[in-house]
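Okay, here's the structure, questions in a sec.
Only a single protein chain was left out; the remaining protein chains are all shown in position.
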Amino acid sequence: MITLKIDGREINAEPGKTVLEAARENNIYIPTLCVNEAVAAYGACRLCMVEVTRGNRKRLVASCLYEVAEGLVVETRTERVVNIRRLVMELLLARCPNSSEVIEMARSMGIDSSRFQSEEDDNSCVLCALCTRVCREVVGKSAISLVGRGTNRKVALPFCEDTDACIACGSCVYVCPTGAIKMEDNGDVRRITWPSSTHEFKMKKCASCGSYFAPEKQISFMIQKTGLEAEKFDLCMNCRP
Amino acid sequence: MEELQKKRSRIMDSRPDVSTIAVCCGTGCQAFGGEKVAQAFREKIAESGLQNSVAIKTTGCHGFCERGLLVVIRPQNIFYQRVRLEDVDEIFNETVINGKIIERLLYITPDGSSKITSEEEVPFYKKQMRLIFGANGNIDPAEIDDYIAIGGYSAIAKVLSSMKPEQVIEEVSAAGLRGRGGGGFPAATKWKSTREAEGEPKYVICNCDEGDPGAFMDRSLMEGNPHSILEGMIIGAYASGSNTGFIYIRNEYPLAVKNAEIAIRQAEEYGLLGENILGSGFNFSVHINRGGGAFVCGESTALMASIEGKVGEPRAKYVHTSERGLYDRPTVLNNVETWANVPLIINRGSAWFASICTENSKGTKIFSLVGKINNTGLVEVPMGITLREIIYEIGGGIPDGKRFKAVLTGGPSGGCIPENLLDLPVDFDELTRVGSMMGSGAMIVMDEDNCMVDIARYFLKFLEEESCGKCVPCREGLKRMRQILDDICEGKGEESHLELLEEMSAAIGDGALCGLGQTAPNPVLTTLKYFRDEYISHIVDKKCPAGVCKALISYHIVNENCTSCRLCVKKCPVGAIEFVDKKIPVVIHQDLCTKCGACKETCKFNAVEIR
Partner (left out) sequence: MPEISVKNETLNCILDRYKRDRGQLISILQDIQAEYNYLPREAVKFVSSELGIPLSQVYSVATFFKAFSLQPRGRHTIHVCMGTACHVRGAAQILQQMENETKTCCGETTKDGKFTLESVNCVGACALGPVVVVDGEYAGQMTVNKVKPLLEKYD
């Protein structure tokens, strides 16, 4: 066990844990946007910045990536930290003026408005890359990725239309912290709307009750992954014995 | 090892004292027809049957690009500048054959008082200390024998035959060699940490991404003397325990790629790269990776991602790349110029190297001196020299009698230094202290016609375009800062904007993930600090004092000067200038004028002014 101090409190953490993990285990709040246990930390939103002192060196680090160390002193609410968070939230508010999640988050940090002019197009993607990371690290398909660079960056399919690799599982939809990817099931089609395009996928019909219960491509993927016989996937959850 | 010595003697013996015509074929001179001139000389030599007594050498950049194309005749050391294809016949017949000097091609001192015959006497070169860069003018980069003849690869022979890796690290550490790519991190410290880190294989990388717009010393070194860089890398690899190296070269530098490829092949043929180098048992191979046109790929982790074939996106470096770098293995990354310094340190000793110095900065540094300066080019100077000496004594001051305004060092991460700080010694720490930095070594000189708000906006725009887009403060923040500067330049600024810019600068500097974002606010901060009055003029008086920001200026005819010659009327691309009568000055219709400046450029009578 390692002993460190966060905001004056002495706490213990296992070696290899990040400062963010250690803080959460001890109910110390640090805001985050781009973190999710399902995938590796990425360090892009910069909301989780904290000030750490080790020896006589003080620096600002992203707590989602910075590992605990013996004797480390962490401060989560210094003036510099607060200024970064404030700027990040104001920037995101201007980028996604209509995202209730972003507005809510900003409000919880005491920020009601942004000094920057709101973006015109309706966009609630904050480019945290959780969707693309889940697709790659968890689903293993890499169907979507971050395309372009800098301010032109966006989440997209290859050539904004190539759905070959996508199994329509919807993981990206569930993981998105701001609801920027939409999904809708309607009869035999599932429609997914990414920030750059919308696509439809065929659903599979339950052999017993006739309801559409999962995308065909996802079923094929599961058959291939699990090595089970195809018939095992003929029935929906309700009709399974 | 002895073999290398023998080879050197053999090379020297096989080179009788012929006269040599050295033609600069660096990129700058190439634009004036370097290769064509060399070819013309070759034909002349062949025609006159003098193949055995006159040699032609195409060299890399000599640094004095302003005066290109440069031709030097040896052994007399006659230095001709601004040579054109038409001059080849005369140079060959008069100088090479008859030994006569062609006065018209000599360098004339700016005051016009004297003509200078030899390269060393030209004021531009006189104050320099060309330890790294000097060889460029003497060797053909495509000939390994040329490099060996000037003592090349003797450092690697010395290292492999008589030094342990730890001793090499010790020596480089004692020399105080700090990285020349920007950060100024001690090179030996990185080597040591990679040597001691766990994990195999270990890698060494040479950073020739040189994305700083306005810097071209790495290019000129890689193009002009690639073997010196290879030699440095072999020594570094030996010291840090690596057998594989990469040279990452910017996409825009095809000649550097070509010359590096040739150099690697030749070094392999000579047993200086590959298995069992010089019979020592040490193996080392080098590969070239080309960049894809992204400034951020100069950053260490982005560069490594790019070598792995991935998007050049930086990642946090809480564990140093010297421990976990390329493919997660210990990796040494150094800049081109840093590597080129290594053989010098080994050959001449750390004590000698450390004696050229200031307290914390040792050796020389190459700068590209560009912008509003008489002697544009590459200059290599000892650390500690003042900015004033560089700009006025080497650079020859500001052209057209204009007034100096600022010099920008450190590129997009650096800052603008005003006149009252010109006596600052050039040294890593001094430049940082005034809010700028050494950076890769671009020195951009600006005069009274440059608008400092525009310069700050220029860099923000550059960085906004080059931001990888990963982290929020940089991606979104730089865009917003640039928009504010756009507003100011268009006369829509407010005084409160200045504080907002300062506040954003601090938060972005603290919050951004990599060096690009962290240092991006520097040009804004330094211009705000040293040239705040210019911002105020834009905001309060709605004026651009330098006459640059389009929305705040207009073009006018100075009636007394106008001769109604109609040149501008013909040149104006939008027909905004009206000719009324021979005796009446022309008229600019402001509603049509797009402020392209063609009229001002064309007018021979100084009759167009900016207000």
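Letters A and B mark the chains in the order given here, with residues in each chain numbered from 1 onward.
One rule holds in what follows: a contact is a pair of C-beta atoms (placed from the backbone, for glycine too) under 8 Å apart; a residue touches a chain by one contact, two chains touch by 3 or more.
Remember, it's a predicted structure, so these values are computed and weren't measured experimentally.
Colleague: Which one, A:Arg46, A:Arg133, A:Arg149 or A:Lys204, makes contact with the chain that was left out?
Modeller: Here the residue in touch with the unshown chain is A:Arg149.
Colleague: Tell me which residue among B:Gly179, B:Gly312 or B:Pro382 touches the hidden chain in the full complex.
Modeller: Answer from the full complex: B:Gly312 touches the omitted chain.
Colleague: Of B:Ile78, B:Leu408 or B:Ile488, which one is in contact with the hidden chain?
Modeller: B:Leu408
Colleague: Touch as defined at the start, partner being the missing chain; which of B:Ile277, B:Val370 or B:Val453 qualifies?
Modeller: B:Val370
Colleague: So that we can see where the missing chain sits, which residues of chain A does it touch?
Modeller: 132, 136, 141-149, 157-159, 162, 164-165
Colleague: Could you list which residues of chain B touch the chain missing from the display?
Modeller: Residues in contact with the chain left out: 27-28, 30-31, 65-66, 68, 210-216, 219-220, 251-254, 289-295, 306-312, 368, 370-372, 376-377, 408, 411, 442, 444, 446, 450, 455, 458-459, 462, 466, 468, 571, 573, 594, 596-598, 601-602.
Rule of thumb we're sticking to: only the chains that are shown with their structure count from here on.
Colleague: Give the list of chain A residues in touch with chain B in this complex.
Modeller: Residues of chain A touching chain B: 42-46, 49, 60-62, 65-67, 80, 83-84, 86-88, 91-92, 94-95, 115-117, 126-127, 129, 146, 148-153.
Colleague: Sort out for me which residues of chain B touch chain A in the complex.
Modeller: Touching chain A: residues 294, 311, 315-316, 318, 464-473, 475-477, 479-480, 483, 500, 503-504, 506-508, 510-513 of chain B.
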